[in-house]
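Below, a portion of the complex is reproduced, with chain positions unchanged.
Per-chain residue numbering starts at 1, and chain names A and B are given in the order in which the chains are listed.
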Amino acid sequence: MEKKLKEYKNDDEMGLFVLIKSAEKRVTKTGKDFIAMTFQDRSGEIRGNYWDAKEEDITNFKAGRVIYLNGKRETYKSAPQVKIMAMRLADDTEPNDPTLYTEKAPVSISDLREEVSATLFEITNADWNRIVRALLKKYDTQFFAYPAAKTNHHAFEGGLAYHTVSILRLAKSVVKQYPQVDASLLYAGALLHDLGKTIELSGPISTTYTVAGNLLGHITLIDEEIVKTAQELKIDTNSENMLLLRHMIISHHGLKEYGSPVEPHMLEAVVLHALDDLDAQIQMVSGALKDTEPGEFSERIFGMDGRNFFRPTTDK
Amino acid sequence: MEKKLKEYKNDDEMGLFVLIKSAEKRVTKTGKDFIAMTFQDRSGEIRGNYWDAKEEDITNFKAGRVIYLNGKRETYKSAPQVKIMAMRLADDTEPNDPTLYTEKAPVSISDLREEVSATLFEITNADWNRIVRALLKKYDTQFFAYPAAKTNHHAFEGGLAYHTVSILRLAKSVVKQYPQVDASLLYAGALLHDLGKTIELSGPISTTYTVAGNLLGHITLIDEEIVKTAQELKIDTNSENMLLLRHMIISHHGLKEYGSPVEPHMLEAVVLHALDDLDAQIQMVSGALKDTEPGEFSERIFGMDGRNFFRPTTDK
């Protein structure tokens, strides 16, 4: 079987299909055009420069295209890089569907969908149940397609739903262990907490922030959606039920400096923030360790205060 | 004319009508009932204990009642205090209207109302104009009656409208001086920025935080009102006009640590935050200096990092 990008070692000759993740036309200091590119498949990414690019190359080799790449794996400034020998577009007889090359949630979307549906039955409070159902229905496509963040954690297709389900699973353990926690409120909060990202971010691929995302942020955006949904469903937005649900969502960053206009003032809000953090951290560290040799320290992780992490020698 | 509370000096015999601001039944260490009271008139406040209180006294001398107070001014733990000699309820032939004794905005409400109305004509953007008009109409009574804050600055009846108008006046100078500032946006933002406090706070007297105020905060509460109003007026909540107006409001605390879920990302938002701060600071410092003798330093002001302020000897 064809080798994946990450399976090549230094100085290996490479020959494989990859997706162009980004392609930027640049000029050398001495005035010649080249394309600075990033390639990806499901094993990871690599950068490379396509020298002496012609107009036609610039038109063909754009982000989103699948190509067959010939080259040699090298190291530049201690990061892997491919020295490009040749490159051509994949044709229709070849695996040219971009989604074959992008990272996906490690669980199937249909499994995630089922787990979310099942959880809805455990939200026994009628107001919360109706609000959550209405919003998940409205944003169904995006919820199961968007990443959970532009970078850092769960930055892959389906990442938002996957992150949400991971929190739900942790939440169920917490509910079982601490009966004083209101399960309906915690699950409703978990399901909606990051849904505003479907408005804050531009989409599942080449994700950027929208103007609304920059000016209002996903916390204000989802609160708006909850308010509107309540109005449509004729639920009083100032009933205690609504105050509690909205408090869960707007306080879930845990601290004002992280963008929550109020900090958690309910037990369930404390738990939601902690589980959100825990899942994101596990995902970030696990992701970094996957690219680390046993007995070595990983790259420094920006979202973890720039710390690096150790992979034990016994971790095969 | 009758002397005001603040005009009495130590050891003076006092005899005057005052409002009971607070009255709390307590027990001495040795088991006797007394009432710990605060009295006020427009000159200020003083504390005093009503010893050996009978059931009937506890029923009569409640917060909100006007009484005639006989006593002697003393100092206890370096704060003024009244040693109560006698106390009786004011009757209907006497000045027993509580509002005669509470602090008011230093400008008449009708003047404030007029200045606000005049400003509306300068909001030339139709969407913003309609939103602001609708919300000022909906919250008219509260806007001209509420304080601007529970403590710290403009904590008096009408303080919210007075603070808003002060910012508008500063804003007009800024607009004249810096033509690049969008006047409509700045005025609309100024008029709405603290309107959520009418929901966050319980009312103009004995002000406390509501549950909605504690769980959502006035920034989220007014954003909700803007969203709802836009829907009623058939204005798209995600149009650029609405994003800009909402950004003005939610960013006006200037920093995330002060409760803004996003920080200012527009010139007008930077200006609104600066003017809000400036007016509040002038009000806090001026208030403290009023109770300070020339040549002395004021009490330390909590909202100004605990700093104290100097009143020059030449300030008569």
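Note that a residue touches a chain if its C-beta (ideal position, glycine included) is under 8 Å from a C-beta of that chain, and two chains touch if they have at least 3 such contacts.
These figures come from a predicted structure and were not determined experimentally.
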| item | value |
| --- | --- |
| Whole-complex copies, counting every chain including the 2 in place | 6 |
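Here, only the chains that are shown with their structure count from here on.
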| item | value |
| --- | --- |
| Rotation, 0 to 180 degrees and nearest 5, that superposes chain A on copy chain B via CA atoms | 180 |
| Cα-centroid distance, chain A relative to chain B, in whole angstrom | 45 |
| Contacting residues of chain B [partner chain A, same complex] | 211-212, 214-217, 219-220, 223-224, 227-228, 231, 237-238, 240, 243-244, 246-247, 250, 256-262, 265-266 |
